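What follows is a set of notes on a single structure, which appears directly below.
Of the protein chains in this complex, all but one are displayed in their positions.
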Amino acid sequence: MANRPPLEFHVPEPPARPGQSASFSHLVVPEAGLVRRPDALASAAEMRDLPFELIRVLDGEGRAVGPWDPHLAPEFLRRGLRAMLLTRVFDDRLFRVHRQGKTSFYMKSTGEEAIGAAQSLVLEPQDMCFPTYRVMSWLHARGYPLVDMVHQIFSNARDPLRGRQLPILFSARDYGFYSLSGNLGTRYGHAVGWAMASAYRQTDSLALAYTGEGSTAEGDFHESLTFASVYRAPAILCITNNQWAISSFAGLAGTRDSTFAARAIGYGLPGLRVDGNDFLAVASATRWAAERARANKGATLIEFFTYRAAGHSTSDDPTRYRPGDEAEHWPLGDPIERLKQHLIALDEWDEDRHAALTSELEAEVRAALREGEAIGTLGRSKPPLSEMFEGVFAEPDWRLIEQRVEAGA
Amino acid sequence: MANRPPLEFHVPEPPARPGQSASFSHLVVPEAGLVRRPDALASAAEMRDLPFELIRVLDGEGRAVGPWDPHLAPEFLRRGLRAMLLTRVFDDRLFRVHRQGKTSFYMKSTGEEAIGAAQSLVLEPQDMCFPTYRVMSWLHARGYPLVDMVHQIFSNARDPLRGRQLPILFSARDYGFYSLSGNLGTRYGHAVGWAMASAYRQTDSLALAYTGEGSTAEGDFHESLTFASVYRAPAILCITNNQWAISSFAGLAGTRDSTFAARAIGYGLPGLRVDGNDFLAVASATRWAAERARANKGATLIEFFTYRAAGHSTSDDPTRYRPGDEAEHWPLGDPIERLKQHLIALDEWDEDRHAALTSELEAEVRAALREGEAIGTLGRSKPPLSEMFEGVFAEPDWRLIEQRVEAGA
Amino acid sequence: MRELNMVKAINDALDVMLAVDPDVLIFGQDVGYFGGVFRATDGLQARHGQKRCFDTPIAESGIIATAIGMGAQGLRPVPEIQFADYILPAFDQLVSEAARLRYRSGGEFWAPITVRSPYGGGIFGGQTHSQSPEAIFAHITGLKTVIPSTPYDAKGLLIAAIECDDPVIYLEPKRLYNGPFDGHHDRQLATWAGHPGARVPEGRYTVPLGKAAIVRPGDDVTVLAYGTMVHVALAAVEETGIDAEVVDLRSIVPLDIETIVASANKTGRCVIVHEASRFGGFGGELSSLIQERCFYGLEVPIERVAGWDTPYPHAFEWDYFPGPGRVASALRRVMEND
Partner (left out) sequence: MRELNMVKAINDALDVMLAVDPDVLIFGQDVGYFGGVFRATDGLQARHGQKRCFDTPIAESGIIATAIGMGAQGLRPVPEIQFADYILPAFDQLVSEAARLRYRSGGEFWAPITVRSPYGGGIFGGQTHSQSPEAIFAHITGLKTVIPSTPYDAKGLLIAAIECDDPVIYLEPKRLYNGPFDGHHDRQLATWAGHPGARVPEGRYTVPLGKAAIVRPGDDVTVLAYGTMVHVALAAVEETGIDAEVVDLRSIVPLDIETIVASANKTGRCVIVHEASRFGGFGGELSSLIQERCFYGLEVPIERVAGWDTPYPHAFEWDYFPGPGRVASALRRVMEND
């Protein structure tokens, strides 16, 4: 005992903080196309190598390469591009709207648009996604009305959520988008329950769950994986590893010497690690997992490796905790740019069409905003006060009835 | 969609239920001595194979073989044997005492005595174990007074826990035994916090945490592993996989196509899978993990593969949910018998000494029981009523003072 | 009519609902093959199949999360938590998710789940097998909380809870499973045999949520109780000979405010009894509601008889448990202070 070095208390830190030079040298970014693609119905025990690879399809020249190339039709790719671009345009615009004091809160998906968009388009209408606030491209890909988003963000009289919920915490059942909430991690298990119900009722509705990499630390993540494994739930369990959780780097979620995808191994699930800024890789991995789930082989865990290019929300300034130019050093590029280059390389797109599409989407967003503002921004219009007392239960009890009277609603 | 087979709802079942013939044919039991023993300070990333092996030292002839042989002195082995035997004798006796109505509850460790005993002896006095109710051999190995156990089990006037706690949910700080409680899983994270405190204060007190395999499903298990990984806590995190959690088989905790030890991989921790009925293997793995922890390389996850040979507690009858003769088919034998044979093979023990030891321990237990019964069994003696109101806070507030008067204490 | 004890009545309710509604699923730790540690699901897996009644991992938060996800798709899950003390790991799922889903989603999703759990003391279960957590649920907007006191009510309330589209916490007073325990632990224990509340019809029937039962009409003092304490209160009333009106709340959310106010206005005296520790317990809410609504009719202070403000202590079971002696003293006090 006397000869031992003393114990050391270790507190991890990210590679760089403000004032230091941004660095992603700790990340190994393999070439596109190299990772093997096992049969989607193979045993999970035969895939324990995959969580330590990085599935990439788009190479540096915008070509789709390797066994994970999903061979998507150009039309499909253009729909994806549109959804991603719309998400970006909408986010930028609404972020400014918040700065103007027209609502209380906003969050952007900048740099992560490929994930929700590709998955939304690959999966089927009956499938249900259990979102985080960072996958709004799912809704944009499925054509959710922009003006309804705006009404919700303004909590105005037309708000589909009746003024009860924080901006962007949407619920859109008809668009396969489960009710969001501000607390992290809790809906992962709902997805598993939903998937089990699908199997029990044979409704063929897969569940797709999202969590941020930071939120994987919640106990709910583990309990969800356990249930998914035990009951072979037809679910796709996604981790969007965007490197940051507010000011905390991904290393704080406990994957030193490992990966988030590798969590799958201990549950006997396949774990895929996928370039989340590569629309084709996202689509392909999702399709593989969906095929597996629909064939009653159970759940797949997918880590999407991506980068949160903007701040966490309207409440923070990322230059206070990470180098200001970090985004520029991110080695996996921008998902919109990469899909655009691919389409151009395929000769299915060009800069002019891109510029035209951008203007078109900006106009759409402006029009939706105008319509929303005409009803009213936060505090200038709201649903009837009676809505505060509705929906607590299926039917209000005497307390709500009395209080509604007391509140003059 | 039309051509797909319908989704199937899968509910797992153990290989055999009462009336069926007991079977462990699904278990692969490798020969002793085959698993490699990496350097204890090596990187966890280089050990991803270990969780799928089974570390065994004692072979079928009672010989210690292979790189994990800890080369323990015969005296050490005899101390281990004594602790295990004492645990068994004490359990059998106290179980009968419960049947006589002298206490409210009891739980046995039968078949799992090697784990607590070996770890208790390998670790140092300043180390702290965060027990489950199934590792009482830890206390027996460290010489905790039997009569104090008996007083606690009777909740009598001499109960060191002042009548406040269910039988066997001991607390014994001086014996490195943290406060037990009836709720599962919650102390795993205390062990990690304790270990972090050790590192911060340089107290050189490792933390050893236990959980049953069933209880690994709790979110606390995952959060504990996450913290252990992030802060490189000097902790040894153990799973006693005794195949059953009351009536539920180990498969219900989510390791189909995997192992409990393999959970380590996703956190970048070493994961060892160890024959829990092999005293030498337990001691050796523990020593390895302790060396690693004391060298500031962080935590190790160890799955002890064992079998709960008795019922869950005094409240259940295991023949209602598993074949009555299942224990006889258990392929890893009885830990006491195996260590005894090893000592005999070493010519350090014989049947006569074993019989003498057994009688000696029976006499010790009987004497302790007599002493405890002289004070009083449950309901016939209890600590002063004022003890009900003490220890809620460091100092009672007016509520407790008033209520104590009201209760006439 | 046949008589059932409370466990069997609960089992019967589950059996009926599995038979009539294919959307009902039952799951929890040891509830499948084994039939539950208190036998409440005994035989259900054998009768209805493994997919209708099955075991779960030891993960209370996961159990409730699973139930919510199933409920959101249209099932009516009836998860069991083995002891109410072990609901706590699932508290966040119940509060932040089950209770809020309908409200926050503008009515798009909701959680029609019924969480069954044995609660309460009197069984020498020590700290973590004896607690009464109803007060923390009563405070949560969006949750209903139901507590039966007889086999008849247990079945009817459970069916009503399962059919209800809101999340319901259904707490089973485990001390009543086998008999109407009145707190006299040192006397011969009564079974349910011969008790009127043990007459349990076959098939489906409901006892509505939010309707209290006046289990003993009286004029002098109102006693509010639920679960085991209903029987303790009745014993205390009997022994004091005081003409008390004993009200069994049956569900604390929704609360039958009308019955409570009518009784308190009639008697002008009130004793509230619960097992949970007193401070911050549900008795506080009951006492203030009565005080607010019947102030000018009250003759004496409303009394609360409850568990002490300590954890549940193993050796001191009967000192902690609010037995008929303590209730009787309170009854005498409110009658004395005339």
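A, B and C label the chains in the order they appear, each numbered from 1.
In the analysis below, a contact is a pair of C-beta atoms (placed from the backbone, for glycine too) under 8 Å apart; a residue touches a chain by one contact, two chains touch by 3 or more.
Given the structure is predicted, the values throughout are model-derived calculations rather than measurements.
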Left-out chain, listing which of the shown chains it touches: A, B, C
Residue of C:Q82, C:T114 or C:T128 in touch with the missing chain, whole complex considered: C:T128
Selected residue (touches chain absent from view) among C:L4, C:V31 or C:V95: C:V95
Residue of B:T87, B:N156, B:N183 or B:T300 in touch with the missing chain, whole complex considered: B:N183
Residue among B:V35, B:A114 or B:L161 touching the omitted chain: B:L161
Residue among B:R4, B:R36, B:R96 or B:R201 that touches the chain left out of view: B:R201
Missing-chain contacts mapped onto subunit A: 9, 11, 13, 17, 104-105, 155-156, 159, 163-167, 169, 181-185, 214-215, 217-220, 245-248, 252-254, 315-316, 320-321, 378, 382-383, 385, 387-389, 392, 399-400, 403, 407, 409
Missing-chain contacts mapped onto subunit C: 61, 85, 88-89, 91-92, 95-96, 99-100, 103-104, 127-128, 135-136, 138-142, 253, 276-277, 279-285, 287-288, 291-292, 295, 298, 300-304, 309-311
Touching residues on subunit B - with respect to the absent chain: 128, 159-162, 164-165, 169, 171-173, 178-179, 181, 183, 186-198, 200-201, 203, 205, 207, 219-220, 223-224, 226-227, 230, 391-394, 397-398
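Just so it is clear, only the chains that are shown with their structure count from here on.
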Farthest chain relative to subunit B (centres taken as mean CA coordinates): A
Inter-centroid spacing, subunit B versus subunit A (mean Cα positions, whole Å): 41
Whole-Å gap between the CA centroids of subunit B and subunit C: 36
Junction residues of subunit C, two or more chains touched: 51, 56-57, 59, 61-62, 89
Of all residues in subunit A, the ones touching two or more other chains: 196, 198, 200, 203, 219-220, 223, 226-227, 230
